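A single protein chain has been removed from this complex, and every other one stays in its place.
Our next item is subunit A:
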Amino acid sequence: MISVAAVGDLHVGSDVRGHYRKHLTGIADRADLLLVAGDLTRHGTVAEGRIAADELRDIGVPVVTVLGNHDYHSGAELEIAEVLRDAGVTVLEGNGTVVHCDGTRVGVAGGKGFGGGFAGRCASDFGEPEMKAFVGYTKSFAARLRHSLRSLDDADVRISLTHYSPVKDTLAGEPPEIYPFLGSYLLAEAIDESDVALAVHGHAHKGTEKGVTPGGVRVRNVALPVIQQAYAVYRLSEASGRR
């Protein structure tokens, strides 16, 4: 059994510097690793990236994160990723990593992801270049997610970590009109093609914690306002798989 702590949407700024970190005391007694599902900052500035890095540095367990849309807002996403890496945090963007937890190899693949909507009510790769760019971005991310999950074949447990949601279950509470900006079924389709134990995301602040992909993979929305605690903890075993 491994214990996975997960949270998203920290949205740190200079006014809350150090606030989040206080809640991470003792995390090593409760979890083997911490996953952060993006939106670490508010405006995506490097200064906020540094604050986020300080919240997550040396907390006693490995930290794996993806960036969110807010972390892209100032065009400084590469610098933010660098600052986080300097603090020892693994930042995924369309790739994967294997974390060794007490003899269990935990594979995490992911990245920010993007929107587009859900089967039957989604944007299509058709028409103006702007529309094609929108859908094309999600498609190419989904292809990288699919590939990186598959490449984790030597892991004992596989986890998908994105900012945008792979399913609409966990968006319940958000206005349906904005679902296409909150996630895409293309992410779920990629997840369903590997043996994934858990898919973690954030972004939907007014959503719901629990959902499942069409292929039966458990999905958890860990946005801070949704879980209403510093992080949620999920216990997984090598046998954890589809429901």
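To be clear about the criterion, a contact is a pair of C-beta atoms (placed from the backbone, for glycine too) under 8 Å apart; a residue touches a chain by one contact, two chains touch by 3 or more; residues count from 1.
Everything below uses one rule, namely that contacts and distances are computed from a predicted model.
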Its UniProt record identifies the chain omitted here, from "Ferredoxin", "Trimethylamine N-oxide reductase system protein TorE", "BON domain-containing protein" or "Amino acid ABC transporter ATP-binding protein", as "BON domain-containing protein"
Contact residue for the chain not shown (choose from A:Ala5, A:Ile59 or A:Leu152)
A:Ala5
Check the options A:Ala28, A:Val98 or A:Ala230 and report the residue that touches the missing chain.
A:Ala230
Touch residues of subunit A, complete complex, unshown partner:
1, 3, 5, 11, 13, 15-16, 19-20, 23, 27, 30, 42-43, 70, 73, 175, 197-198, 205-206, 218, 224-225, 228-237, 239-240
